[in-house]
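Apart from one protein chain that is not included, each protein chain of the complex appears where it belongs.
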Amino acid sequence: MTECVECGAEVSLHDDLEVGEIIDCTTCGAELEVVDTEPPVLERAPELEEDWGE
Amino acid sequence: MTECVECGAEVSLHDDLEVGEIIDCTTCGAELEVVDTEPPVLERAPELEEDWGE
Amino acid sequence: MTTVVKIGGARAVDPDGALADVASLVEDGEDVVLTHGGSTAVDETLAELGEEPTYVETPGGVVGRFTDERTMDVFKMVMPGKLNTDLVESLHNEGVDAVGLSGTDGKLLCGKRKSAVRVKEDGKKKIKRGDHSGTIESVNADLLETTLAGGYTPVVSVPILGTEQSGGYTAVNADADRAAAAIAGALEADLVVLTDVTGIYEDPDDESTKIDSAATPEEFAAVTDAAEGFMTKKVMAAEEALEGGAASVTVATANADDPISSALAGAGTTLEPGVLEPDGDEKTEQEAAE
Partner (left out) sequence: MTTVVKIGGARAVDPDGALADVASLVEDGEDVVLTHGGSTAVDETLAELGEEPTYVETPGGVVGRFTDERTMDVFKMVMPGKLNTDLVESLHNEGVDAVGLSGTDGKLLCGKRKSAVRVKEDGKKKIKRGDHSGTIESVNADLLETTLAGGYTPVVSVPILGTEQSGGYTAVNADADRAAAAIAGALEADLVVLTDVTGIYEDPDDESTKIDSAATPEEFAAVTDAAEGFMTKKVMAAEEALEGGAASVTVATANADDPISSALAGAGTTLEPGVLEPDGDEKTEQEAAE
């Protein structure tokens, strides 16, 4: 368990959490990025425009 | 055996002749390049300036 | 008038016909700028190095290359290195005084670096960091014009100069079609995109359904509907070119005698600036006129 950085609600975390994973806050719907796993640290996931090169 | 392309004299050739090898004509001293081995074909070896890159 | 030509790229496109055509165009006093792709060659070199290219899938289902640092190194070796130098050499052998440039040179092509991308990996939504790609936001037209004025023919390769949030610069990967589009817009040039099909077909599998041209938003809708797979990207790039100020965009085959001159004379599919939706004020004028 950890708290949503946007609305503070509880966010449940599954066991095989990975850095870079995006977790949705089921309360406010914000997308949170796992920036660390021991202990789990979540941050607001950045908006990313898709952009492909060659 | 083959003939020197410069002076026509006989030039003796050893068995393990290789393409690219330089043979000296013992009569006129010309440097001859082996351009083929079956049959052996000799040509005047070009003058080459040394030039090294990176 | 200047002509920007996009050759090569992922598809095996034989440049020989195109290079001889560039020579005759330049001889007739035409200003020509060449651009080239090369993602297939990047994959081949990665394989020769015993490495695998990394491709990722976005949540929206688009598959694209993830350009990590190592891939970026190979990218610099293949595109501005081997392919660009070979193209410059071949052009000299056609009597064209070519000058090879990459987007990093003189900030020819600049834009924000995208170092993170959203991907779907083993069913999970993720953010993958360390990507080296970017969108082209500016073109140094002055550098191209100075080079052309000197009697040279620029041959432009990606990468572009990516701007970091921290303010620094990093060479990053960018789409070669969109690079050609950005250049054509900046020079207000005719853009010819050479590929291995003769144009955009209404039915992608039936060459006889080739669309000759589009000059209105309605005609352009038929083009965008028809474009599939790799052609979608080219149509998107064409639109960006026209929005940027290009005089026209033609998609045509490279495998013809004078592929560029023929494209300029109507072969292939030509898109005119008229395809663009008139923005606000133009719209009201147009509606008033109807």
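As written, the chain order gives the labels A, B and C, with residue 1 at the start of each chain.
Simple rule for what comes next: a contact is a pair of C-beta atoms (placed from the backbone, for glycine too) under 8 Å apart; a residue touches a chain by one contact, two chains touch by 3 or more.
On a predicted model such as this, the values are computed, not experimentally measured, just so you know.
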Quick one: jot down which shown chains the absent chain touches. B, C
Touch as defined at the start, partner being the missing chain; which of C:G123, C:G150 or C:G229 qualifies? C:G150
Among C:E27, C:E57 or C:D142, exactly one should touch the missing chain; which is it? C:D142
In the complete assembly, which of C:A171, C:I211 or C:A238 touches the absent chain? C:A171
Per the touch rule stated above, chain C touches the missing chain via residues 45, 48-50, 73, 76-82, 84-86, 88-89, 92-93, 97-102, 104-107, 142-143, 146, 150, 152, 159, 161, 168-171
Even though one chain is hidden, which residues of chain B still touch it in the full complex? 18, 20-22, 31, 33, 45-46, 48-54
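Everything that follows uses one rule, which is that only the chains that are shown with their structure count from here on.
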CA centroids of chain A and chain C: separation to the nearest Å works out as 36
